[in-house]
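Sending over a structure as structure tokens; questions will come in a sec.
The other protein chains are all here in position, but one chain of the complex has been omitted.
Labels run A, B and C following the written order; every chain starts at residue 1.
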Amino acid sequence: MDVLYFAWVRERIGLPKEKVETSAATVADLVEELRGREERYAAAFADLSAVRVALDQELSDFDAPLSGVREVAFFPPMTGG
Amino acid sequence: MDVLYFAWVRERIGLPKEKVETSAATVADLVEELRGREERYAAAFADLSAVRVALDQELSDFDAPLSGVREVAFFPPMTGG
Amino acid sequence: MRIAIQEEPFDFGAEAAGFADGRHDMGAVVTFTGVVRDLASGDLDAMEIEHYPGMTEKALRKIAAEAQTRWDLGDLLIIHRYGRMAPGERIMMVGTAAPHRRAAFEAAEFLMDYLKSRAPFWKKEHRKGATGWVEAKDSDEAALRRW
Partner (left out) sequence: MRIAIQEEPFDFGAEAAGFADGRHDMGAVVTFTGVVRDLASGDLDAMEIEHYPGMTEKALRKIAAEAQTRWDLGDLLIIHRYGRMAPGERIMMVGTAAPHRRAAFEAAEFLMDYLKSRAPFWKKEHRKGATGWVEAKDSDEAALRRW
């Protein structure tokens, strides 16, 4: 599964994209798994109320299932316009 | 006093502007006086709910006094923009 | 601030590009343009706009001043034509520039609502040799009550 990071989530984790092998059932499970990996992930996901997630380029929720998903993206609330 | 007419009020009365000597106290009195003059005025002022008035180029009301006023204008509801 | 009342066409692209151009303190710019609209019937030959010289200038200045009192505007533009225009021609435009988008949108809507019903312009349609004055709409009068 491709995992993408944008804005300060990308800066804290230190890379824009990586391949992750996971059996996490939901986004929340994936976040838990990443948090346990290294301090930089724990820092990026310290406050989930400030993080948004997209599954296959559609905005989604942390309790959404990951089955069949090819691309997960984490980023702060958007500031377009 | 200069009396001006615009749009269909002008067309019904048949002229854009005229000098009127009057001792009418209010706009309503002036309208009454004009109505009594000729049929074309009566036609123009048949339905006052469809006529607006400006005194010295400021929107006003039919019960406004005419004392000191130099220019009275009658016209239909405006359709700008 | 600029207010122009004119018979000749205006260059919308140039006016839009020039309006508030280079201002660093205004994050939001809104323009509204009114266009001579032909109905589905497609039989409109021309729109003719009459106005009240002298009062028109005063009314537009008053409306513009009111908008500047209500919103924090960095710039404001009103251009309104009179005379004869073909379908598709631009009748008028307003421009508003403000630090934030909500103020720019609201001020532009306010200007339009007031221009519709409080500025001394009257529209006459020419169709197949016949003419008719455009009637004021109750919805335009109602729109003023928002402000």
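Throughout what follows, contacts are C-beta pairs under 8 Å (C-beta built on N, C-alpha and C of every residue); 3 or more make two chains touch, one makes a residue touch a chain.
What you are looking at is a predicted structure, and each value in this text was computed from that prediction instead of being measured.
When the whole complex is taken into account, which chains on show are touched by the absent chain?
The chain that is not shown touches these displayed chains: A, C.
Where the complex has a chain not shown, which of C:Val30, C:Ile78, C:Ala103 or C:Ala119 is the residue touching it?
Once the missing chain is taken into account, the touching residue is C:Val30.
Where does chain C touch the missing chain, residue by residue?
Residues 11-14, 16-18, 20, 22-40, 42, 44, 87-88, 99, 101-102, 104-105, 108-109, 112, 143 of chain C touch the chain absent from view.
Would you write out the residues of chain A that touch the absent chain, in ascending order?
Per the touch rule, chain A residues meeting the hidden chain are 4, 6-8, 10, 54, 57-59, 73, 75-81.
Operating definition for what follows: only the chains that are shown with their structure count from here on.
Between chain A and chain B, what is the separation of their C-alpha centroids in Å?
72
Where the centres are mean C-alpha positions, what is the separation of chain A from chain C, in Å?
48
Centroid from C-alpha atoms only, then distance chain B to chain C, rounded to Å. What do you get?
26
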